[in-house]
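Structure record follows, encoded as structure tokens.
Below is a slice of the complex: some chains, not all, each in place.
Labels A, B and C are assigned to the chains in the order they are written; within every chain, residues are numbered from 1.
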Amino acid sequence: MVNVGILGATGMVGQRFIQLLAEHPKFEITALTASKRSAGKRYEDAVTWHLDTKIPDVVKDTLVVDTDPNEVKDVDIVFSALPSDTAALVEPKFAQSCIVASNASAMRMEPDVPLVIPEVNPEHLDLIEIQQKNRGWDGFIVTNPNCSTIALTITLKPLYDQFNIKRVYVSTMQAVSGAGYNGVPSMAIVDNLVPFIGEEEDKMESETLQLLGDIDEGVVTPASFGVSASCHRVSVLDGHTEAVFIEFEDKFEVDDVKKSFSKFQGLPQKLGLFSAPQKPIVIREEDDRPQPRMDRNEDKGMAVVVGRVRKDPVFDKNLKYILVGHNTIRGAAGASILNAELINEIM
Amino acid sequence: MVNVGILGATGMVGQRFIQLLAEHPKFEITALTASKRSAGKRYEDAVTWHLDTKIPDVVKDTLVVDTDPNEVKDVDIVFSALPSDTAALVEPKFAQSCIVASNASAMRMEPDVPLVIPEVNPEHLDLIEIQQKNRGWDGFIVTNPNCSTIALTITLKPLYDQFNIKRVYVSTMQAVSGAGYNGVPSMAIVDNLVPFIGEEEDKMESETLQLLGDIDEGVVTPASFGVSASCHRVSVLDGHTEAVFIEFEDKFEVDDVKKSFSKFQGLPQKLGLFSAPQKPIVIREEDDRPQPRMDRNEDKGMAVVVGRVRKDPVFDKNLKYILVGHNTIRGAAGASILNAELINEIM
Amino acid sequence: MVNVGILGATGMVGQRFIQLLAEHPKFEITALTASKRSAGKRYEDAVTWHLDTKIPDVVKDTLVVDTDPNEVKDVDIVFSALPSDTAALVEPKFAQSCIVASNASAMRMEPDVPLVIPEVNPEHLDLIEIQQKNRGWDGFIVTNPNCSTIALTITLKPLYDQFNIKRVYVSTMQAVSGAGYNGVPSMAIVDNLVPFIGEEEDKMESETLQLLGDIDEGVVTPASFGVSASCHRVSVLDGHTEAVFIEFEDKFEVDDVKKSFSKFQGLPQKLGLFSAPQKPIVIREEDDRPQPRMDRNEDKGMAVVVGRVRKDPVFDKNLKYILVGHNTIRGAAGASILNAELINEIM
């Protein structure tokens, strides 16, 4: 078993890490960190548990420690659910000695830090060697993208490989859990929506291209098409929905797109990684699917569900579809875990 | 006073007609129709009133009649809140003798039936003469577009006049009231959204261009750019929100767009029509506005509120913005009423 | 394996029956009925599946038949998820030849039809013999109470056995699923609640006492205290919450009440029935629990979760607590199944 720690273990994403790792066949949770306020408490006493499954027994009595490398001993991997500013300060310290699989945005766009979705760009892990050399670390940092970006990019990958994408427009309807437990007041979202999520559009517009970029001699060149996003918060607990419009360079057949989605498999599927969904993309044929409540848990929340895959009736080189991805599983904790599983398998 | 009737007076849009007309300075409600089941009852007994203002006293005792021209005497204008299939059968009969201001979709795309937003294309009313000649009617039908289309097209009009629009992508987040009181079960929308609304995308894609089309010798030639829509239902009671992406042919300044929105006025404003908003488009500068609950009632629900008006950081000839319009006021009952006010004023 | 059929298999409760029975160790689904409209279709084609788990493979291809005993062959037990009026007509016909475990209210208060919660009053099954004699049936009908009544009565049973209950006041906050998929329009419940559920208060007030009544020589004498209910619908998908106020005849200790709840076990627990929760009543000690979303799935939705168990600070012989029970599992499909498991085990 690999010893793993969770940084920021009491927040929404931290809780998902615990839920997903509690019965992991290869990773064993041996350290949990949180803010100073929680340090020294049993996890069960430190956390306000918000998931509708129970706190796993294996962590109930674990003593929470401060998020400080000196407090976290004998772990091989730490999963980071830290806020961005804390992550920027702390993750590099952890990376001196262990693997940091981070869901934080702080280091994502650093040129020597791999931003990876295992089904999309596992080859970007080549940056690790450069990162270690550059920084003199024994460990390293690997990051996963923002929740909305992950679901979108998984669906773009097979299209990018087979068609010439010219432009992508994406409009999101994002779940409140993405903002953390206290992030969206009920006064803001009952009989309402909020058409703005700070920095989210920037992330979708840059991370997507980075993920689909080529790596050559240790340098990632982002994909050269453009992505334009408009991001909105709606009254849904979990599961981001995205309406995608793609301009291709050429005409295409919808059936080819569906085949492309349907047969898509990445390295995690080939390696049979524990958290890998059987199919990264699941297609629904009903008119009114995917829906977040109905589809977010597809394949334990690790598959992206697409529907309404259709040729644009107006622009004949355009494709439209809807996708749903679970924002705190496939889009956060599960993403970091899958990164770690891949690294653990191939490195 | 002009005597008016309301066809389909007990439904959601019918109730809005009553609410908006109850204290109208020029129109007096003298007839209410509904299905046979309700005929013969006092309006107060026939309706299950769903608005949060009260049933106006002036209609409480009005006897509801069947939706049949023989039952509706001495009215000059009828407002139609009928379902599309009934409208197709009944509106032509009413048009033989009176003005039909219809919110139904049945006749919207008929070549001799004006589809009008008074601020956008009042000149399309020229079709009336042709319609009457073609069909031998003493009255006529004038229609307003679908709720989502109205709000979008009001914002496109000043841009269309000043810039070269190449393409429009629009992603909607629509209120449940648009489907009628029983249209969206709570089981479908609590902790969920439904990424599909039957025929809505078609309507937005065709009606918008029709509205912005030129009329010449009695023929409307639709505008020649393209509109692609993706329509979704969210947990909001009233007020449709739309995320708009526009590709212009040329570069532009955001300030010019804002000025264009801000100074936009149409014929209803010039004529001072009773239901005309002071400004058809109101701009909000906050990051997180417009929001449906906060902005839907702007200027009695007749203004469209736009926000996040920004140049696309990715595509430099592209504009992005968010809009909110009240779907059952500006997008339905209020739209028909404004059409009738315009006709009453100029014809 | 016992062959079972489900009457009304396409509705909300029908779907729960299928979900719960699909992997049942002793019951095998061999017949599914629905209205004539669905008869002849494969189940997967006949149903609009609303649960967030998938349609079990074992029923996908089952041909749905009309709800008619002549159409349902070779079943030992039928589970009835029929509406009350249909149930009144059809269940007696099925009971001529097989066991009817019914969730419908039609026959609940018939003097020779047992109304049973297995943990509460299994001895009422003695009515079966009388029922068969009275009616000349080879089969029989056994019913479970209304969803709100079940959860309440499970918590009252250990108190009734140990304390002298004088009066019970109960105020419910019920989930929308209780009204069926289309039962509560979103327009009725977003930013709102509905303080009325037809006949629900009557059912709680009569069924509870019937369940706690003594059976003697084939006659059930209802318990003699009084229950007064006020029933309300709130914006929750699944899980009824009830605020309970109990007037005891005598003073009591809260700890004794908690012990009474905690150690409560019934015949299903003793017999180890498949669907029996380990503990029928689970106590939460947090200030703000139970909550429907967090607690409804306790022990696969078959346990009732109580919290805020407290002595009334005002009336010193009074107890107050909150309970949550899953209305379509413990309160409907799971209740009928547990009845059938008990009958299958002991008869």
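One rule holds in what follows: contacts are C-beta pairs under 8 Å (C-beta built on N, C-alpha and C of every residue); 3 or more make two chains touch, one makes a residue touch a chain.
Keep in mind it's a predicted model, so treat the numbers as computed, not measured.
The complex is built from one repeated protein sequence; 3 chains are visible, and the structure file as a whole lists 4 copies.
In the analysis below, only the chains that are shown with their structure count from here on.
Taking each chain's centre as the average of its CA atoms, subunit A and subunit B sit 41 Å apart. Multi-chain contact residues, meaning those touching two or more other chains, occur in subunit C at positions 190-191. The part of subunit C that touches subunit B in the complex is made up of residues 50, 176-177, 181-191, 235-237.
Listing the residues of subunit A that touch subunit C in their complex gives 52, 190-191, 293-294, 297.
Those residues of subunit A that touch subunit B in the complex are listed here as 167, 169, 171, 173, 191-196, 198, 201-202, 205, 226-228, 230, 232, 234-237, 241, 243, 245, 287-294, 307-308, 312-315, 318, 320, 322.
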